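One protein chain is absent from this view; the other protein chains keep their places.
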Amino acid sequence: MSQKDFVLSVEGLTVSFDGFKAVNDLSLYVDEGEIRVIIGPNGAGKTTVLDLICGRTASTSGSIKFRDKELTKMSEHQIVHAGVGRKFQNPSIYEDLSVFENLELSYPKGRSVFGALFFRRDQAVINQVHEIAEMIFLQDMLDKPAGLLSHGQKQWLEIGMLLIQEPDLLMLDEPVAGMSVAERRKTAELLKRITKGRSVIVIEHDMQFAEEIADRVTVLHQGQVLSEGSMERVQNDPKVIEVYLGH
Amino acid sequence: MFSDYTANELTAIFAMQGFAGLILFSVLVLMALGLAIIFGQMGVINMAHGEFMILGAYITYLTSNVFAEYLPGLFDGYFFVAMILAFITTFLLGMLVEWGLIRFLYKRPLDTLLATWGLSLILQQIYRSVFGAREVGVSLPDWMMGSYALTDIIEVPINGIFVMLLTVTIAIGVYWLMYRSGWGRQVRAVVQNRPMASAVGINTEKVDRVTFGLGCGIAGIAGSAFTMIGSTGPTSGQLYIVDTFLVVVFGGAQSLLGTIASAFTISQAQSTMEFFLSGSMAKVLTLLFVVGILMLRPQGLFAMKIRH
Amino acid sequence: MTTTRGITTKVSSVLKKLALPIALSLAASNLAHAESVNTTGLAVTDDTVKVGILHSVTGTMAISETGSVQAEKLAIEQINAMGGVLGRKIEYIQEDGASDWPTFAEKSKKLLVNDKVAAVFGCWTSASRKAVLPVFEQYNGMLYYPTFYEGLEQSPNVIYTGQEATQQILAGIDWVVKNKGAKKFFLLGSDYIWPRTANKIARKHIEKLGLKVSGEEYYPLGHTQFNSVINKIKLKKPDVIYAIVVGGSNVAFYKQLKAAGIDMTKEKPLVLTISVTEDEILGIGGENIEGAYAAMKYFQSMENENNKAFVKAFKERWGDDIVIGDVTQAAYLGPWLWKAAVEKAGSFDIDKVRAASPGIELTTAPEGYVRIHENHHLWSKTRIGLAKKDGQYDLIYETDELMEPNPFPVGYK
Partner (left out) sequence: MNSLKQIFPKGDLIAFAILAVLLAVVFPLAMDVFRLNLVGKYLTYAFVALGLVLCWGYGGILSLGQGIFFGLGGYCMAMFLKLEASSPENTAIQSTPGIPDFMDWNQLTELPWFWEPFHSLSFTIIAVMLVPTVFAFFIGLAMFKRRVGGVYFAIITQAIAAILTILIIGQQGYTGGVNGITDLRTFLGWDIRTDSAKVILYFVNLVLLFTCLVIAQIIRKNKLGRILVAMRGREERVRFSGYDVANFKIFVFCIGALFAALGGAMFTLQVGFMSPTFVGIVPSIEMVILCAVGGRLSIFGAIYGALLVNFAKTSFSESFPELWLFAMGALFISVVLFFPNGLASVYQDHIVPRFKKRFKKQGKPVAVKPRVQTAKNQPNTTEKTDDVLTGGTL
């Protein structure tokens, strides 16, 4: 099994908080172009895995390889530059700025201090922002302060902010949490559209939604992989049933 | 520098120097405990902490005058009454301040710094108007002054022992309150998750008010005790504020144990260096040492590891 | 970005707020100009003369400067009761230096330029004096400065009514050497210019006498923990602890010294200080400093008639429980010395007053007799006091001769 085949290969990843192993010797491989959904009960370590990949939390041991790069040694912004984008569970956007500015800030240009100082809002930027805005259903809201958006719109905006970064690996933490049914449908549609040509990791509680989008599913339990495979296979795995229904 | 002295003298000096370090340690803990509660548990940056201490000192001054005037026979014991009064007064003032000022600022911790700085200016001026611009001399009962001779050379200041005992008592008291009492559980619950605490029926407003009051009250006791070793004037409180904050931050703001460990480290570093260097350089090096460590370990000595 | 039209509105409202105080202050300064009708260009009318009082009423230095303000006001009131100066009543304008040196400079400039005062009584710390000095020299004002200080200065625009360092130090050291058999000294001070300079002078003098300085230590201003230095003192066993600690540190130092078992009422080690006046003892507590010796030029307990009258008047004016220290007395001399110089010159003109100043004598000074030296400092006697439990000093020695002020002692010139 050569690593070349994978966009992301996580091997032997462990992190402990004062002795508590939130993620324990975890290995995970994501294919090029794959949509992987991670599910698992509360406290299984799902969000922590994303935190480890994007550098928000430092691992205790193990390796995370993205293409040829070892992510465990890199800082957050370097990981972003390498092509990994992350969406948080609670919408994390800049409430003080307009929608346009939110997207513009995420545009991958002028990322150094002086780059930002001499950044020019040229036509390419404007076009790109409008294009993304349309994709995330916010084309009419560009001048609005982002703080005034609805919860669902904020989720979309954050997705849009990721898209404009053009990441190769997209990590989404519960993208449809707190959305209305209609918004949820729109989001599923959006996700299908944007995942083309990208690898995506999604954390999801909603089984139906997971089934709708997943290529493969990984079930985490107590910081370890409990089961992996197609949704159908996973759903019929007795270990999984035990964890979800057992006690 | 030691060649001039006999082994005996050196032992004695080291013993006394160690003791001086312990006294400094007690003083720092006493200063910092109140702030550790207010800053560490509530996140409020109380720049008027020193002024609360001085209020305690002024209460002690007033009590000593009252005793000297009306109860001269009981003068030997006035200090205990004074400490209790100092606690009550600063506790009440603390609750008043929380009610009138702090409670509006919980979500803006840096703004508490500005507002309490304003408060400290006002308190200073009140002290000046009431007690005069000059420092007041607090007379102490005779038994508290002087020293206890352990050997020919080793002498232990009685007020130092008093401060140490007081510190131990208060530290144990605070520990018990925060970690063993039902009230302490409420405080910690509020600190960790305010909405949840509120949902399970804790009166968070009351907890805040009492916690702030308690922090101020301990400052008041500290101020009262410091009349034994320091000055009491309208602006004396400002002398303490930087040291106090450094002790708390260095310890890791949310840990009372950290505050104690940090006071110990700082006091030992300072008193050791004071012995070999001049006082000013010792102070500079101590501060540099603390700042340096904080840069390496910004969370302080004892910080909880938090899972995201 | 959209427009911020409203900022203009904000600006104009701010402008309105600013305009009023400016207009008022302008009006006030014009008024002051109109009244100065005599030839000196100073604020002197046919029956009044304006002087300035410039001390800190707020801030950390207010503790020390209050006494000086009271003394200067008392002297001015007494002079007015006697008919004023050259037939003119003294009116004082009091400004607050707020313990902030630029504020001192600013206020001194206001007094000299806007108020055109004929003299200023004020400043306490060296830093504040240094800050106002260029202003007084530039606008040719006259400052009466009351504090004992480090010397190293001699301005034509300042009369120094307190002692400079050598006056205080030499006599004190000579006395302990002669009468207490002191051979070993430990020098201690707050870390700033006066204690450092004073200790240098002291060290030089001690070494010249063939005696030993066994330690020299400085602590930052406001320091409150002296246990380490007290241990060092115990280790070195000096005969004399020569202490120039100031402010809040003073209180901490003496309380801790006593608590550490160093009994100052015993022969050795004895404490000799030049920084603790009766004012400071109020904060320290008489019982904590009982037995220490102070070398300065004035003690409240002095028994001469001048002083008895002064203390009585001071207490009548400012309250019974007030104490009077060396600096307060020196501040009291300021208006009297100025009055004498003005009367000798026959004019309020600064240059004439300056020319008349050297040689001015005051026989009515509470401390006894003083005379202004050519170098603008005072000839005065140095006295040794022994601190008592009640917060007063017992006068136990005074120099036979007046000490000559020598602001630039050899080795510094």
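The letters A, B and C name the chains in turn, as written, and every chain counts its residues from 1.
Here is the rule we use: a residue touches a chain if its C-beta (ideal position, glycine included) is under 8 Å from a C-beta of that chain, and two chains touch if they have at least 3 such contacts.
Keep in mind it's a predicted model, so treat the numbers as computed, not measured.
Considering the intact complex, the chain excluded from display touches A, B, C. Checked against the hidden chain, the listed residues C:44, C:75, C:105 or C:365 yield one contact partner: C:105. Residue in contact with the omitted chain (choice from A:110, A:178 or A:229): A:110.
Against the chain not displayed here, chain B makes contact via residues 39, 43, 45, 47, 101, 104-111, 113-115, 117-122, 124-125, 128-129, 238, 241-242, 245-246, 249, 253, 280-281, 283-284, 287-288, 290-291, 294-296, 298-299, 303, 305-306, 308. Panel shows chain A; residues 54, 56, 75-77, 80-81, 85-86, 88, 92-98, 101, 104-106, 108, 110-113, 116-117, 119-122, 126, 143, 145-148, 161, 165 of it touch the chain omitted from the view. Residues of chain C that touch the chain left out of the display are 1-15, 17-18, 21-23, 25-26, 29, 57-58, 94-96, 98, 100-103, 105-106, 109-110, 113-114, 125-127, 130-131, 133-134, 138, 152, 191-193, 196-197, 200, 218, 220-221, 408, 411-413.
Rule of thumb we're sticking to: only the chains that are shown with their structure count from here on.
Chains that touch both chain B and chain C are absent from this assembly. When each chain is reduced to the average of its Cα atoms, C sits farthest from chain A. The innermost chain, defined by the distance from its C-alpha mean to the mean of all protein C-alpha atoms, is B.
Centres computed as Cα averages put chain B at a distance of 34 Å from chain C. Mean C-alpha position of chain A lies 71 Å from that of chain C.
Across the assembly, chain B contributes no residue that touches 2 or more other chains.
Not a single residue position of chain A touches two or more of the other chains. Those residues of chain B lying in contact with chain C across their complex are 5, 9, 13, 16-17, 19-20, 23-24, 27, 125, 128, 132-140, 145-147, 149, 153, 155, 157-160, 226, 228-236, 238-239, 270-271, 274-275, 278-280, 282-283. Those residues of chain C whose C-beta lies close enough to touch chain B in the complex are 57-60, 62-63, 66, 191, 217-220, 222-225, 227-232, 234-235, 247-252, 255-256, 258-261, 279-288, 391.
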